[in-house]
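Beneath this line is the structure, given in structure tokens, with notes to follow.
Removed: one protein chain of the complex. Kept in place: all other protein chains.
Lettered A, B, C, D and E in written order, each chain numbered from 1.
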Amino acid sequence: MPVILFVEDEPSVQEFVKDALHEGGYDLTVSTSASEALTLLGGGVVKYRALVTDIHIDGEMNGWDLARQARQIDPTIPVIYITGAAADQWVSQGVPESVLLQKPFAPAQLVTAVSQLLNATVQKAGHSLPETKN
Amino acid sequence: MPVILFVEDEPSVQEFVKDALHEGGYDLTVSTSASEALTLLGGGVVKYRALVTDIHIDGEMNGWDLARQARQIDPTIPVIYITGAAADQWVSQGVPESVLLQKPFAPAQLVTAVSQLLNATVQKAGHSLPETKN
Amino acid sequence: MPVILFVEDEPSVQEFVKDALHEGGYDLTVSTSASEALTLLGGGVVKYRALVTDIHIDGEMNGWDLARQARQIDPTIPVIYITGAAADQWVSQGVPESVLLQKPFAPAQLVTAVSQLLNATVQKAGHSLPETKN
Amino acid sequence: MPVILFVEDEPSVQEFVKDALHEGGYDLTVSTSASEALTLLGGGVVKYRALVTDIHIDGEMNGWDLARQARQIDPTIPVIYITGAAADQWVSQGVPESVLLQKPFAPAQLVTAVSQLLNATVQKAGHSLPETKN
Amino acid sequence: MPVILFVEDEPSVQEFVKDALHEGGYDLTVSTSASEALTLLGGGVVKYRALVTDIHIDGEMNGWDLARQARQIDPTIPVIYITGAAADQWVSQGVPESVLLQKPFAPAQLVTAVSQLLNATVQKAGHSLPETKN
Partner (left out) sequence: MPVILFVEDEPSVQEFVKDALHEGGYDLTVSTSASEALTLLGGGVVKYRALVTDIHIDGEMNGWDLARQARQIDPTIPVIYITGAAADQWVSQGVPESVLLQKPFAPAQLVTAVSQLLNATVQKAGHSLPETKN
């Protein structure tokens, strides 16, 4: 099963998102800090297929910063931001081709967002993989 | 949970749609008449996140008219039309950025349509909310 | 319920896809050969709403060929390809407006892909049906 | 050359749009009333490839009504609305898959909008034409 | 005519872009520094309809930073980045719903990108303007 990297330090949101993604058939690794998430992404032990991150996470780095650094490590990783109040910052702080979900959202909104981004990424990857041999 | 306003006077379709949306994690308010639905939308007690309406509903107003009036009350509300036979009228009677589902459809088609429209709307809202302060 | 035509000769993938599509509310007919699938499509007894096909299937015809011939029979049929290794051939061998899923994928990726393509097709069909009377 | 049907009763806007579309290589027929435009569309002497209409035109019918009736005659005709002040009515009064241009706009905006809609329509038509033989 | 804000300190690219946008019917204001551009955007004397910026501009702020700050001032402003070498940074440094043009590009690529983004923005604005009255 594809593994999603999910960054969240609030237990109730953790549970909600875990249930939603498991229901859709995804595995996930939960991290409670942005810097740990970057270590996991950069480590390369698991190939994470998408990053789902809350905007407000404890530590020096918020979700906007995390996503920018994640895209430097893996330029094609789909990004889904979760937020209660910071939706209006997406246009200036979000990365291209990301999705923002504003709480409260239904489990199906998250599963659909993740699935759409993953389906699009596979085709871009297929699109460009042979490029690397040129 | 996000609340969907669903307008339908046929009990069997009511059940089918209720089950599908609940399965996706949505709450919904069912109304059996277009005029009641407009009253609910305009009342502002609940913030409805999407309108799902059958084309053929009892009363003076059909689903096409209802959606046009609903968009005058809430210009960004996602609209999903359900129909058995009137699919070919969508191009002339539908509102922009709406989705038409022709019966029979699978529960997942409805849930995907609602989720996609909601995800798109949140971002447009985030896109434009600060505009109002200018 | 809408019926999907699914072409696959590997039992484990058959089970996985059947469970995923049933969960989303779809019925499906499973065929283990491309030529049988074309007979079913051309027979017109059941109106298949989408074609889901593995790229590697036993017999003279692979999934790429099958999809091209299926589109000659039903030009609007949504096509979803499933593959383990041939993703990079999609850009040269795929048909327009198709989706490629690379294994491993989550059930929700398949259900979302099928639902999106079906929702889009209904509207194009509604868009063009009256055309036939001109 | 493809012929565009353009409905406008203000001479200065007529000139501007004519120049822009000619520059892009389009022919156009200019009509000053919605009812005349519908007669031309329904007459079938010329195959109009798109409808460009001002929202405010003299007579009983405005641009919103004209487009709805035009889509009943030709369900796939691309629609571009031009308006100075009525942009906020598009979400409730526009037809699906139409484009709204708010004055002032650059000639290139109109040419790009017309070209994009025409390119999309050709493919949908190719997509669905053989359907009519089933 | 719609006015575009264009930020570039290289005279040859200035000329090329000015000619391309004038040909498409756009007016433009050229600024050679990011901080001046932000002053112009924030001043509100002219309503700029899009921001076209080189990534490499003299001063403390590059094009990526400029666009983020511009979107804080005007959250719906379309952004087009121009770059010779930094195209691969777009996925981590770009803002959502922006376009990147890599040199060399044809004048028509720039005009099409600007026109598409403007056409999309007008409709989102129409979509959300009445929202502000709720």
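As a working rule, a contact is a pair of C-beta atoms (placed from the backbone, for glycine too) under 8 Å apart; a residue touches a chain by one contact, two chains touch by 3 or more.
Not measured: the values here are computed from a predicted model.
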Tell me which of E:V3, E:L40, E:I73 or E:A87 is the one touching the absent chain. E:A87
Against the chain that's been left off, what residues of chain C make contact? List them. 68-69, 71-72, 75-76, 88, 90-98
Residues belonging to chain E that touch the chain removed from view: 20, 87-91, 99-102, 104-109, 111-113, 116
For chain D, which residues lie in contact with the unshown chain of the complex? 1-2, 23-26, 111-112, 114-116, 118-119, 122-123, 125-127, 129-130
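Going forward, only the chains that are shown with their structure count from here on.
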Interface composition of copies chain A and chain E: same or different, split at half: same
Rounded to the nearest 5 degrees, what angle rotates chain B onto chain D on CA? 180
Inter-centroid spacing, chain E versus chain B (mean Cα positions, whole Å): 35
Euclidean distance of C-alpha centroids - chain A vs chain D, Å: 41
Can you work out the whole-Å distance between the CA centroids of chain B and chain C? 29
Each of the following residues of chain A touches two or more other chains, namely 88, 90-91, 111-112, 116
